[in-house]
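The next block holds one structure in the form of structure tokens; read it before the comments.
Left out: one protein chain. Kept in place: all the others.
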Amino acid sequence: MLEIKTLSKHFGGVRAVDELDFTVRQGEIFGLIGPNGSGKSTTVNLVTGIFPPTAGEIIFDGRDITTAQPHVTLDAGIARTFQNIRLFNNMTVWENLWVAQNSAEDKKATNLLSRWMGGSRKAKSQVEEYLEFSALADKRDELAGNLAFGEQRRLEVARALAAKPKMVLLDEPAAGMNREEVRALDERLRALKARGITVLLVEHVMELVMEVTDRIAVLNFGQKIAEGTPSEIQNNQAVKDAYLGTSGD
Amino acid sequence: MIVKRFYLFAGAAAVALTGVSGTALAQKFDREVHIAGFGAKSGVVRSFGVNTEGMMRAAADKINAGGGIKLGDGKMGKVVVTFYDDRCRAEEGISVIRRIASGKFVVAVGPTCSNVAEPLFGILQKTVDDKSDSGLQFPIFTDTAIKGGLAKISAWAFRNVPNETEMYKNLFAWVKKKWPNLKTVYGGVEEDFAHSRFTWYKVMDKQAKAAGFKVLGRAKWLLADTNFTTQVRAMKKAKADIISISSHPFTLCGLLKEMRRQRVKYKVLIGLTSSSSMETLQGCARQAKGIIIPTSFAPVTAAAKEASAGGAKYKASADLHSAAAWENMMVLKQVMESKGVMAKAGTIQADRRKIRDGLAALKNTQGLIGSIKRHKSGEATKPFVYVHAQGKEWKILHDPNK
Amino acid sequence: MDFYFGMLQIVGLHTILGLSAYIILLTGQVSMAQAGFMSIGAYIAGMLTVLAEMHLIPAMLIGGVAAALVACIVGFPALRVKGLMLVVATIAFGEFIRIFWFNFDYQISRGGVKLGPEGGEGFKQIRFFPENGWSTLDVAIFIWVVAGAVIAAVWWMDRSRAGKVLRAVGEDDLAAQSAGINLTVVKVSAFTAGGFIAGLGGSVYAHYTTHIEHLNFDIVMATFAIIYPILGGLSNVFGTILAVIFVQVFLLEVLRPLGDLRNLLFGAMIIVVMNFMPHGLFSAQVASRIKGVFSGRKEGANA
Partner (left out) sequence: MDYVQAIVDGLLFGAVYALIGIGFTLIFGVMNKINMAYAAASFAGAYVSLGIAQVVGLSGDFGLPPFVMFLVSAVAGGVFAYIVYLICFRFTPDHYELASLMATIGTLLMVDEMVVQATNGEPQNYPEVLQGIFDNPMLEFSEEFAIRGDLLTLFIVAVIATLGLLWVLFRTKLGLATRAVAQQRMAAQLCGIRVDRTNATTFVIAGVLGGLAGAMIGAVVGTLLQSLVVIPLTIKGLIVTVIGGLGSIPGAIVGGLMVGAFENVFLAIRGVTERDMYVMLLLFVFLAFRPQGLFGRVAVRD
């Protein structure tokens, strides 16, 4: 579904991502892990078009999105969340979801004027469903900035869903969560999968990654050092070295 | 919380306001005649407003000391001056004149800036008794805004400002006569100020040519410029006999200094009427030495000296602009007395009309340095003299009337 | 009475000006070019009514559209620069337009009188209102019909999805883009709409003052345009209107007898508000509280 081919990104002399290759298959939960600064977030930013790659190709669903801008990649069906939550803090929960309904399907369903005015009735009713899904129904009129941390994370996922994506990129969704919240997240990830949405999970919390993903790629210094199922990765020597910090020397 | 704060602020302002407007009526007068002054008392040209206000107050003091104004029913009215700031911005000027027109004022003296006067006269009724014209019906008697020909915009607008066309026509002819071997003129113009620009293009340039001079070119600069090297270089190359500069003291001094640096040679230096002020002497007395300027005010007569001394009490300096404010007050006294203004609450619109008609009917008025001829258009031809800068003061060079 | 109608006119005009900046500010962009857009409307509408003897209403619309077109063109390069760079870029653009009018000379002679803009001397005798016998009240009503339409349109836009899209871009353009919002379309639209409103305002302004010149549309006017929405807070249009009333009626007019001190107060007030109420007198928090009072709901725990 998502093919990354020899993708590179250099910042000045720093090779943040270096000739990276991997493929995410339809319907799976794919984990992307690695130590701090290994290029995970850069990869997400490249895929979603925040900045263009120095070299390489990104193909999604048969469509070349290498240099596409973020709203175009969303149009192609990729939604995302951010490592440091980026909600529209002075807007209510409901409004956060309302503005995010920008899927190709929604755009087709209504004409330009009525889209700017408010979108279709069906689209609005779907907002309610995302609220339910993220257990935020009772907070719908709260300003997003006033939500608790865990709620904000949930709202960000809901916002990604509002764009009816084929695939979501979650950038460290479990960061700062307690054990119980991580478990709830685990369930929601499976629910996403059950809806047929492919998930690319960038994560530090190993428990969660090992538990929920189908396959994993491991990055270090911008390069892929391993790829495989969770159990394969757990037994990979290169990965252990990377995490223990011995391969750098 | 916020609302409470707002009330506090508004309350304080209201107190300040009532304090300002509550002036007691002196015993010996029966009524008050309210005259409004307005002009820039903040911003760049604050000095205009300060001078006009001071001269108006001094004139009011003189009138009141002489018993006030004799009203239509034989009672005596005390002149009360209120001055409003318009910051030399057109929009504010319009608000001010509307405010004045809705108040107890019978006439207004102002504004100080031509760029305010022009829109202001534009909102007045164009011709009297024109029912189809909904413009404001309120007499304005301008003292300072000098840009040519403005009063013809409206029949309610009158000006007591010097007629620069007359002045420079006369001056260039005089120069031609006095120094017959001078042939060429080079101009200088401050491009972005209504008055200076108008005076070069529509007055100096034309009158110099009419007097038989050849205009070789002109240097142009802006009000905020501080560097004149390039302009002066071109001026130097032209080697003109006469240099005629239409600009305000700020840039006049900068230009003169640069001319001296580059050792520009000239026989005669002519300046803009507005530059015949103390600012020029304070700024560049040395470089401005000998600059000839026609002006409609100089403390040469007893009346002029009295006005100067009166203004000094209010920290106002009498110059060709502000002296007109004094003259206006005296003319208004005369008009009001001859037309029998009542200055009662119910007669205000009639009083205004009387004043307008009175001003329109005037053929001659007595100015501080001589008789002023008034025209149908609402403009005036004021007597003038040529002054030139000598050291720290302006000296009379020539009086064309003598 | 005329005075109060005159006040109404000024407040209406400045409300239009403030709202033109409001729309652009919603997207997080500070446009210091509003005075420039206003001047385009002013000069074009003025030329249409004076030189072409057109009625004010079509002239006004054409003036607005012309300003919108220019604003749209400005909107594209504005995308390349953000934040404070945009402030500088729009200051420069506003000045550019102003200097253009300073050099713009187009006069025709009619009945021995020269009409039309004359470079540095300005454009005089735009007397549509008095020539057609409109009283001060008529003009005030007319200005408020225009201002009312603008207020209603912006208010309605603000409540609709479009308003939320603008706000989303303003709060976090990266997140908005990642949520599928096309920044180019949104930012350029905001500029265009802001330009149109400023152009409308300028068209009326020219006829209000009867004489315009390039110095009317300097950086001070541009500053006024953004001061209103920022002082008022960006939570809704009423903040801007309140700020206009506060500045124009209270600060300039009620305090006029204070004379020279007013302008000191003006600067000081901006500093005080920005220190103590940086999100404006009427911020999102205050707005939601007021909303809560009206709908009879209790304040939320965090509100």
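Going by the order they are written in, the chains are A, B and C; count residues from 1 in each one.
Definition applied: contacts are C-beta pairs under 8 Å (C-beta built on N, C-alpha and C of every residue); 3 or more make two chains touch, one makes a residue touch a chain.
The model shown is predicted, which means the values in this text are computed figures rather than measured ones.
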Contact partner of the left-out chain, one of B:Ser47, B:Ser95 or B:Ser114: B:Ser47
Touching residue (missing chain; options C:Val88, C:Ile108 or C:Val145): C:Val88
Touching residue (missing chain; options C:Gly12, C:Gly120 or C:Gly180): C:Gly120
Contact set of chain C toward the excluded chain (per top definition): 30, 77, 80-81, 83-85, 87-89, 91-93, 95-96, 99-100, 102-103, 119-120, 219, 223, 226-227, 230, 260, 263-264, 266-271, 274-275, 278-279
Residues of chain B in contact with the chain not shown: 42-47, 50, 191-192, 220-227, 229-231, 233, 249-250, 253-254, 257, 260-263, 279, 282-284
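In this section, only the chains that are shown with their structure count from here on.
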Most contacted chain pair (by C-beta pair count): B-C
Label of the chain whose CA centroid is most distant from the centroid of chain B: A
Gap in Å, rounded to a whole number, between the CA centres of chain B and chain A: 72
Centre-to-centre distance between chain C and chain B (centres being mean Cα positions), rounded to whole Å: 33
Approximate Å spacing (C-alpha centroids) for the pair chain A, chain C: 41
Sites on chain A touched by chain C in the complex: 48, 50, 69-71, 74-75, 79-80, 82, 86-91, 95-96, 98-100, 102-103, 115-119, 142-143, 146, 159-160, 162-163
Residue numbers on chain B that touch chain C, as the complex places them: 2, 10, 13, 16-17, 20-21, 41-43, 46, 83-85, 87, 89-92, 94-96, 98-99, 101-103, 115, 118-119, 122-123, 125-126, 131-136, 153, 191-192, 194, 197-198
Residues of chain C that touch chain B when the two form their complex: 1-7, 10, 102, 120-122, 124-127, 129-131, 133-136, 138, 208-216, 250, 252-260, 262-263, 277, 281, 286
